[in-house]
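Every protein chain of the complex appears in place save one, which is left out.
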Amino acid sequence: MTAQTFRLPQGGRISREEALTFSFDGQEYTGFRGDTLASALLANGVHQIGTSVKLGRARGVFAAGSEEPNAVVQIEKPFPEPMLQATAVELYEGLAASSLPGRGRLADEPDPARYDAVHTHCDLLVVGAGPAGLAAAAAAARTGARVILADEQPELGGSLLGTGTLLDWAADVGAELDAAPEVRVLRRTTVFGHYDDNYVLAVERRTGHLGEKAPAHLSRERVWRIRARRVVLATGAHERSLAFGDNDRPGVMLAGAARTYVNRYGVLPGRRAVVFTTNDSAYAAALDLAAAGVEVAAVVDTRPEPGEAARVAAQAGIEVLRGYAVTGTTGEPHVTSVTAAALGEESTGRELAADLLLVSGGWNPVVHLYSQAGGKLRHDEALGSFVPDTCRQAVEVAGAAGGPASLPACLADGASAGTRAVEAEGFAIREPLQLPAAADSATSEPSSPAAQLWVVPGADPDRSFVDLQRDVTVADLARATGAGLRSVEHVKRYTTAGTAHDQGKTSGVLASGVVAHLLGVEVGELGTTTFRSPYAPVSFAALAGRDRGALHDPVRVTALHDWHIAHGAEFENVGQWKRPWYYPRDGEDMTAAVLRECRAAREGVALMDASTLGKIEVRGPDAGVFLDRLYTNMMSNLKVGRIRYGVMCGADGMVFDDGTVIRLAEDRYLTTTTTGNAAAVLEWMEEWLQTEWPELKVHCTSVTEQWATVALVGPRSRDVLGSLAPHLAVDNTDFPFMTWRDTEVAGIPARVCRISFSGELAYEINVLPWYATALWEALYEAGRPQGITPYGTETMHVLRAEKGYPIVGQDTDGTVTPQDLGMSWVVSKKKRDFVGKRSHARADASRPDRKHLVGLLPDDPGTLLPEGAHLVADAPLPEPPVPMLGHVTSSYRSAALGRTFALALVKGGRELIGDRLYAPVGGALVPVTVTSSVLYDPEGARRDG
Amino acid sequence: MSPRTPGADLPEHPDFLWRTPEPKRSYDVVIVGGGGHGLATAHYLAKNHGITNVAVLEKGWLAGGNMARNTTIIRSNYLWDESSGLYEHALKLWEGLEDDLGYPILFSQRGVLNLAHSLQDVRDSVRRVEANRLNGVDAEWLDPQQVKDVCPIVNVSQDVRYPVMGATYQPRAGIAKHDYVAWGLARSADAAGIDLIQNCEVTGIDVQGGRVVGVQTSRGRIAAGKVALCAAGHSSVLAGMAGFELPIQSHPLQALVSELLEPVHPTVVMSNAVHVYVSQAHKGELVMGAGIDSYNAYTQRGAFHIIERQMAAALELFPMFARAHVLRTWGGVVDVSPDASPVIGLTPVDGLYVNCGWGTGGFKATPGAGWVYAHTIAHDEPHPLNAPFSLDRFTTGALVDEHGAAAVAH
C-alpha cells in the first residue's frame, strides 16, 4: 500500500476521517470518502490509467467529470462493469478496477442488482446544480412550484466544487431545496435524454457508491421519466482541448480539471506545471495550483496581449509566454518536459521541465440536451463554439451552458431563468432570492477575449491528438479532407472521431475547428455533428428496469390455473396466457398423453379449460347490423337462443379471426374470438364503430374475464352434464346443436352452449370465474365413472384438425381467404357488403392456383410430417429453385384415424385430391396423398351424440 | 507502449474517395438519393450498362440517411420465392462485392439466428427454413441446444417468460460495415465519371406530356432523360412532386450501440417475438435495433420507451448484457409498404422509376437492389427479379406478404 504522496495536507471536499482501501491493476491504495477513483489514483501518484485503443499509447486522467475521454476503466469488484470513467466513479471500500486497452469486459454471471424506474411530473426541471442551476431552482421553488433539480454529482455546487467558491451558499440553497415540500433534489442523477414535449430521462445512481455495502433491496440505478412543463438547462461548459504534439501523455490535463483536483479533492496533479491556454480561465487554475504549492513554470498563452489575467499571474511570479504555443511534450510516457515556441516565428522553442501540462482551448457550452430537445445551435465566433439559439420546446438555458458567463452573471441568469419559467406557468414570486456577492477572477468577464487555435503551427500533426479515446490526430483529419470529404459527418466516420465513450465532449468542437481550418471554411459553416441521447452512457439494466424475468410481460392465467398445476399440466404460452398444453401422467411423453386425451374425447368424455377464448358482448339496437358488416356471414337473422359460427376478414379480404356468435336477446350478442386475437378484435370493432359507423347504436364490452368456460366433450358428455343439470333437458331435440340455455350446473348458474370444436357431442359451460373451480371439480367428479379426462391445447388442435377446422394464425397466415379454406359457405352471397367482400373480387383472389386448405395422408401412416414442411410435385427433387406447391400447416398423430395426418395449404389443392405429392423432410421425400381437409366423421354424425 | 487491441482498429479508408463536382445542366440519368441504394444503382449503371452520364443528387451528405443508421444485418432467408430470389441475388453480390469494389467492406458471414419463442414461431420458422432450402438458400432449423452451440451467450433456459424454442440459422448471413460499403460504391461510381452531388435537394420533378424531363434542385434545374427515385423515407414526398402517390408510410426506426466490449457475441441474433436484433460489430460494440415507432414521422427521432422495451428484451435473451452501456442512440426514417416488401419499378410517369418501401430491411438488399434497379432504368422495364415488386401488385392483390418473416426485425 502506498502513501497518498500527492494529497494536500488539508482542504478539499473529502472526508479524511473515512479512509477507503481500493485496488487498481492489482495494486492496493487508499483514498478518502468523497474521492473519485481518478482523484484517489492521482493522490497516490498514479497517472497512467490505460492505453489507447488503436495505438496503444499510455493515457492518463485528462478531465475531472463525465467528459473524461481517457481514464476509462474496468470495474472488477464488487461486480464486473465495463468502461466506467475513473473521474465519475465514486470511491468506495473494496473497489477493484483495472486499466483497459480501450475495450470493456462483461461479467459472465448474472447481475444480482435490481433496477427500477419512476414516472414523475413537475412544473420546472432544472438540469445541473451549479451556480446557475441552484439559483434557478431556488428562485422557482420559492413560488411553490413543483421543481426537480437533477445533478450528476453526489454534492450540489457544480463548478463551485472545483473552484472552491460560494460553497456555503450552495450548501444553504441545497438545504432550502431539500426542505421545500414541492421540490425534489436528485443527486447522482444524470439527465441523459431530452425528448418531445419535455419528456426528460435521467438515471440516478443510488447504491453503486456503497460498493459491497449496497443494500440488496434498493434499486442500484433508477431511471426517472420526467414530464416537465418547463426545463432550465444549467449544464455548464466543457473545457476544450488543444491539438499539439504528444498532447496525449499522462500529465497533460485540462486546466479546469487540475483546478478541481486541487480544490475539490485536495490532490496535486503534479509538482511542476506548464499552463497552455488560449483564454483567461486557465490563469485561475494556475493561481490555485500555485497557491497549493505547485511550481508553475510558465503560462503559455497564444495571445500576444493577454491582458489583466496575465498581469495578475506575472505579479504572482508566474512567467507568461505571450503569443506562444506548446508544440510538443516529451516523457516516457509521463510528461517530463514541454516545448513552447513563439507563434508566427521560426524558432527552436523553449524546453520547460514539467510533470504537468494544463491545457485550455476555451469552453464548449454543454448543449447536448438542448440540441436533443430540438434546440437550434449557432456558432459563436468569440467563444469558438456552438451555443443555444432557439428551441421549439419550453426550454431555457442558464449560465455557462448559454455561452461565456461570469459567476455573478451565472447566478443572475439562473435566478431569472427559474423565475421566468415558473411565472410562465402561473406562479407568483413571493420572496425573491437574494443572490450572493461573488468574486471569482476565473469566471469573471474575460478581461481580454479568447483566441482560437485549432492547429498549432510547428506541432507534429501525426502526434497531435484531437480525439484521445479514438486516437484521432490532426494528420488523420487532414487525410480525410484530402480524400475529398467535405462534411464533418464524413470526416467523423472516416476517422471515427467523436464516436467513442465520451462522444467527443472535449474533442468534438476541436475536431470541427481543425476540419474547418483544413478546408479553409468557417467552423459555423461546417457545423457540428448531431448530439444524440444518451448524454452519458446508461446501463442496459437501468433501461430494462423491472421488465425482466417474470415481469417481462404480464402472465394471464385462468381461474382454473391452480387446478391445472396441481394436476401436472404442461403449459403453452398463447399470447400472454398460460394454457394447459397437455396433462402427462407418470411416465407418459407428450405423444402418449395427447393420444390418450384424444381417445377420451372421442370415446368417452373429456374436459378442457376454454376460458381464454376472447368474449365480447355486442349490445344495442343496431348490433345485428353491425355484426353483419364485420362477419362474412349473416348474423342479424340469428334467432335468440341460437349460435352461429362466423369469420371476419380484413378489408383486404384475408381471414382475420373466427369464432361463434351467440344471440342472447334481440339487442344482445356474445361473440367469441381466438385467444390471441381478443384484444385486436375488440379494437377492430371499436375502430369501425367509432370512426366509420358512429350512427350505429352499439356498445362493445370485453367479457373475456367475466366468464370461465369449460368445454365438456365426448359421447358421454351428455350423461355427465345431465347428472349435474337437473333443470336442463339435455337431449338433442330439446337442446339441439348450436343453441344455448341458461341453467344451473352443479348448483351454479351457468350458460351452456352446444358448440363443438371437435366434432363430438360437446357443451361449453360458462360460469362466473368465482365458480370455475367448483364447476370443474363437480364435472370431474361426476365424470369419474366415465373416465373423464382433462385435455389441453394440443389435443384440442388434433381433434379440430381431424375435422378440418382451421386455426386462424396456424392454418392461415394473413394471405388466406375464407374461400381458400373451403369455407365459401360462411361467406354470404346475399349481403350487399361486408368488410373484405370487395377484395374477394380482385383478380388475385380468383386465381385457380390459390392455395386451398386440404388434408394430407403420408403413405406411411407412422410418418409425422413436420409442420412447416413444403410440398413438391415430383420426385426426385430438381436443382433449386424447386417449385413449391404449399406447406404443412398442422400435423398430428390421430388416435381416431390410427395414423398420422396433416392439413396443408396447397396451390389448387382441392383439384389435387387423391394426387400424390412429396414433402422434402431431412433430405428425403415423404410421399403423401392429398385428401379432403375433413378426415374424421365427414358426415357430421357424431356431434349430436 | 502496450500492444494494440486486436481488431480494435478497422482497415484504413483510401487516400482518395470522390470528387466534389458542380452539377452539370443535363444528365442521361439523375438518381435522387445518395444512399446505399442510389450509389449501388450508379455503380451498376456504369458497370453493367455502360451508362455514366449520371448524377446522384443527395440533399445532405452521401450515405447519411438510413445507410448510416442501420444495423447492417445481411441475410436472404425470406419466406416467399419472390423475396428470396431478390435477397439471395443480393447476398451473392455481397459475397463478391469487396473484390468488385476493391474496397474492404468487412462482410463478415458470421450467420444469423432468428429465434422462435412460441409453437407458432416454430411452425413459421420451419416453414421458412424449408422454403429457403428449396430455393437454394442456406438455412437450418436449430433446437435450443444447437442455438446455444452457435451463440453461447443466448439464454436458452426454459424458465423465462418466452423461452427460446429454437431458431432458424443462415450461416452465410452476417454483417458488413455500412460506411465502407457506401464509400466503396461511391468511389466506384465517381471513378466511372458519375457525378456525386451533395447538399443538393430535389425540390421539384419536371414532367412534360407524361414524361420526366428533369428535376428542380436547391442548386438549380437539372435536365434528365431518366430520373430514378431512391430516397427511402422521403419517397412519398418525391412521388408527390411528380404527381403520383405511393402506398408507403414513413416511420421512425431507432437503433443503438454500446461501448467497445471484448468479443462475446459470435453471430447475429434476431427475435421478432421478444423484439431484439443484436450483433457485435468488428470493433466490439454491440449494435442493436429497436422497434419501429407506430406513427408517421420524418424526424429521424423516435420515442425513448421503444428503447427501454428493447433493453428489457435484450436482457431476457442476453442476461450478461446487464452492465453494458448504451453509448449512442439514433433514429432513421423507414418507408413501410402494406406487405412489408419493396416497390422497385416503373411509375405512372415515363422515364421516372421508383425504388422504395424497404421498411427496416433495405441495407441487406443494397447491391441487389442497385443491380435490378439499374437494369430497370437501362431497359425501361423490370429485371425478372424485381418484376413481382411492381406498384401494380396493390391493385391486383398479388402481394408479397413478408410480415410473418420480416415483422419488426430485419
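A and B are the chain letters, set down in written order, and residue numbers restart from 1 in every chain.
One rule holds for everything that comes next: a residue touches a chain if its C-beta (ideal position, glycine included) is under 8 Å from a C-beta of that chain, and two chains touch if they have at least 3 such contacts.
The definition used in the following text is that contacts and distances are computed from a predicted model.
Participant: UniProt names the one chain left off this complex as which of "NAD(P)H-dependent oxidoreductase", "Sarcosine oxidase subunit delta", "Sulfur carrier protein" or "Amino acid ABC transporter ATP-binding protein"?
Facilitator: Answer from the record: the omitted chain is "Sarcosine oxidase subunit delta".
Participant: As a test of the contact rule: which chains in view would the missing one touch?
Facilitator: A, B
Participant: Specify the residue from the set B:L10, B:A223 or B:V237 that touches the hidden chain.
Facilitator: Missing-chain contact among the listed residues: B:V237.
Participant: Among A:A651, A:A665 or A:A924, which one is in touch with the chain left out?
Facilitator: A:A651
Participant: In terms of residues, what is the contact footprint of the unshown chain on chain A?
Facilitator: 195-197, 199, 225, 227, 374, 392, 651-652, 683, 686-687, 690-692, 694, 832-833, 837-839, 841-843
Participant: Tell me where the left-out chain touches chain B, residue by residue.
Facilitator: 234, 236-237, 240, 245-250, 294-299, 301, 303-305, 338, 394-396
Keep this in mind: only the chains that are shown with their structure count from here on.
Participant: Roughly how far is chain A from chain B, going centre to centre by Cα mean, in whole Å?
Facilitator: Those two chain centres are 22 Å apart.
Participant: Residues of chain B touching chain A in their complex?
Facilitator: 1-5, 8-10, 13-20, 60-62, 64, 68, 81, 84-85, 117-120, 122-131, 133-136, 160-162, 179, 198, 258-262, 264, 284, 301, 303-304, 307-309, 311-316, 319-330, 395-399, 401, 403-404
Participant: For the complex, give me every residue of chain A touching chain B.
Facilitator: 51, 53-58, 79-83, 101-108, 110-111, 113, 117, 193, 195-196, 199, 201, 223, 333, 479-480, 482-487, 489-490, 493-494, 496, 499-501, 503, 530, 532-534, 537-541, 543-545, 547-550, 552-553, 555, 572-574, 652-653, 809-810, 813-815, 839, 842-845, 866-870, 872, 877, 879-882, 884, 887, 889, 920
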